[in-house]
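To keep things clear, I will list the structure first and then write my remarks on it.
Note that one protein chain of the assembly has been removed; the remaining protein chains are unaltered in position.
Moving on to subunit A:
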Amino acid sequence: MRLHRIRLRDFRGVHDREVALAERGVTVLQGDNEVGKTSTVAALDLLFDAADSSRRADIRAAQPAGVDAGPEVEAEVSTGPYRFVYRKRWLRRPRTELHVLEPAREQLTGADAHARVTAILDETMDRVLWRGLRVEQHTAVGQADLGGQDALTRALDRAASGTGGTARPDPTADDGLVERACEELRRYRTPSGRATGELRTAEVRLADAEVEHERCRAALEAVERDVAARDRLDADAAGVRSRRLAHAAQVAELEDRWAGLQSRLREVETERGRAVLARERAETARERREARDVLVAAVEADAAVLARAEEARDAHDAEHTAARDERDALRAADTAAREEAAAARRAADEAARDVSAARDRAELADLAERLRRVEEAESGLAAAERVLAAATVGPDDLDALEDLARDLLRAEAARDAAATRVELTAPAELTIEVDGEPVTLAPGETRSLPVAGSRAVVVPGVLDVRVRPGHDEAGRDDVVRACARALEERCAGLGVADLEAARAARRSADDAARRAAEHRAARDREVAGHGSTAALRQAHDAVRGRLDDDLGHGDDLFSVAEATTEPVGAADLAALRHASDTARAAADDAARRADEAGAACRAAEDAVRGAETRAAVLAERAADARHAHARRAEELRAARAAEPDADLAAAEEDRRARAREAEREHESLAAALADDDPETVEARVVNARAVDERLAAEAARLEREHAETTGRLQAAGLEGWHDELAAAATELEAAVRDHDAVARRAAAARRLHETLARHRDRVRRSYVAPFRAQVERLARIVFGSSLSLEIDEDLRITHRTLHGTTVAFSALSSGAQEQLGLCARLACAALVDPADGVPVVIDDALGHTDPERLARLGAVFTAATAGEGAAQVVVLTCTPERYHGIGAATVVPLAPSRRPDDRDRMHDRDHAEVGDHRDADRDDHRDDHRGDHPAAPAADDTPARAPGTVVDLPRAPRAG
């Protein structure tokens, strides 16, 4: 089939457009998105498939929005010997028109036209291949399902059987056969091999029948068993009846014997009772006699106890006395020891007092000495303080005086410096008087005298020189005088003659202060430990008082005084202290001895008290014993009075004799009975009764089981099990037959399918080689000469080997899959006989292919479509760069085809109208906004433009 032109009217977004296609080789339909590229292909499918009356969803979708017009498609097609123009309109005024141009002109409309086209296409075209060689938009370019394509199969058959070989007559018949065989198989088995449909039904029926048959057979067998059981039960019941009858006689005889034995047993029992009674009486008599014996023994025992108690009491009395004596002795010892201890204590105290007095005396002497020194210090201190009190010049006063004196000196110095100087030089030693004072001048010595005020230099006897200063010198002298006056006044104020006197006064005052401090320190040293002089004195008086107290009684004051005046020597004190220690040790010793004596005394007291208590206890015990003895003796006496011992003994003997007699009687009777073996008889009777009971129970059980079995049989009789089993057996046989037949058919279907499939696969394998050769030829253009492919019987590429590396198809990159898929389709198109060929339609593929490979793919397209009678390839794209590499491509740019009213609204942005590629050639400047469109032939009248610029151009004249 070849497409010559396609015209769309009111089809989706397309108002009216006709596209002409190159009859062979590649036609590229390029245009923006939504320009209607895919619609063109879809329209072709609708044209061939959908009757004009159809209102399918995809037809309704093809109607343009808001327009009251039906979508319309027209195509000019040649296929086989036919060439025809076919037009269809849907939804609004539906119409179908067919103009057959070749081989004979023919015109048809309506359903006839549709039927005619369908017939032509079926006759001349492999419609499955038509679908298979198409690459839809937005779907990965995968593998085309080429295995079942008749046209391809024919081509491959030709190739497989050698060039120009005898093509087999019409193998198309064979192809559907596999599918039909498969369908037949599917009637019985699912693809996974499970039974289904008829086979499943037959299997279920068979299983059900088997179950039902088994159920009926089991029920029937149960009845048979019951029948047998009933027979057995009847026999058993008869047996039991006869055994019971035989047993009854034996039971009666045993029962009689047993009754006789029982009455004798009762006699023996009575006799035994009697014997037991007599024995009991004998026992009573014995007990009474024994009680008397016990009583007598008790009286004797009591007497012994009494004697022992009294003996113990007497023995204790002696012990008691000894204890008292010892206590008295200890008491005396204790008293003596205590006195001794007191005396020792006194002696010790005396010695201690002596030591104390001696120590006090020493202390008193010390204190008196210190007191004396204190008094000395205090008197010194008083003297010094007196001096201090008399001192008039304080340190500040002295400082003031010093200042004044300095001022005077400075004034004098100033006066002298400014004053006229008299220099005196004597050629020989000469004594002169200067202002009344003798001054000796050494020979050659020059003495300079300032003249302040007046100066008188007298060389005695020789000369009086009076030097007076001038007036201005007198002023300076006044200052000196003022200073001297101030000094004098101050001195006078202080009561001293001059500065020297003041200094002396000051020095004496300081001296007195120092002495006072020394005395105070001495005093403080002495009173150290007492705080003050008064306290010291108080301490002294206290010691003195103490000594007075100690000695006052026996000694006179003299000794005190003596003691006071004569301090005790250290040696004496040590001796005294030693004596005191010795005395204290002796006292302690005596005290300890006194304590020991006291303890011994107390122990003795305790012993005496214990002895007394024990004596009381023993006395009590003796009294009790005596009392008990008396009472028991009284009891015995009374008892003997009532019944003498001899009577008791006689009664006991009598009773015992009677008891022996009764026992003898019983034994003889019992022995007589035992001879008749009553136990055996009893055991036999018991056993006979048990046997009878068991037989009765057995009979009852048999009767019950008989009744049950009979009941079951009666019920079973009404169930009609025979009929059920017969029906079930019949059904089972039928089910088996049915199942066998179906299973056989299923097996046959499988066998047929397997055989056919095996042979088909074998044939297909022979198709693989030529197909692979063609695909490899094309794919090597893309991948290079090292490429080889593996292709399975379904003509799918399974592996690609490149540079020795083999990769599964599914593991290849999207780009490589896409390129191989395209190669396979183009190879297919190239292989198929031109008469059988169909256009390969590629809707915007190769999105995954890089520019290098795109260029190579261009060569593939060219190679696949070279030559006379080559396939027709239609490429739809919005990215024409992808297909630049196709050398022999015919390019048809598509522009939006809008309705006139739409166009007005859109101004001149787009102005495509109905047009074929010839129009496009003229109007290619419409694509100028795409700038670098190399596929579009450059128009001479269009200025060259940079990419991306948009230029409004006058609208092209409307074509057609």
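FYI, contacts are C-beta pairs under 8 Å (C-beta built on N, C-alpha and C of every residue); 3 or more make two chains touch, one makes a residue touch a chain; residues count from 1.
Going forward, contacts and distances are computed from a predicted model.
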item: Among "Cytochrome c oxidase subunit 4B", "Alpha/beta hydrolase", "Extradiol ring-cleavage dioxygenase" or "Exonuclease SbcCD subunit D", the UniProt name of the subunit that does not appear here; value: "Exonuclease SbcCD subunit D"
item: Full-complex contact with the absent chain, from A:Thr392, A:Thr730 or A:Ser786; value: A:Thr730
item: Residue, one of A:Ala747, A:Ala773 or A:Val807, that touches the chain absent here; value: A:Ala747
item: Residue, one of A:Gln107, A:Thr582 or A:Thr710, that touches the chain absent here; value: A:Thr710
item: Options A:Ala61, A:Ala119 or A:Leu177, residue touching the unrepresented chain; value: A:Leu177
item: Where the missing chain touches subunit A, by residue; value: 168-171, 173-174, 176-178, 180-181, 184, 205, 208, 220, 223-224, 226-227, 230-231, 709-710, 713-714, 716-724, 726-727, 729-731, 733-735, 744-745, 747-749, 751-752, 755-756, 758-760, 762-763
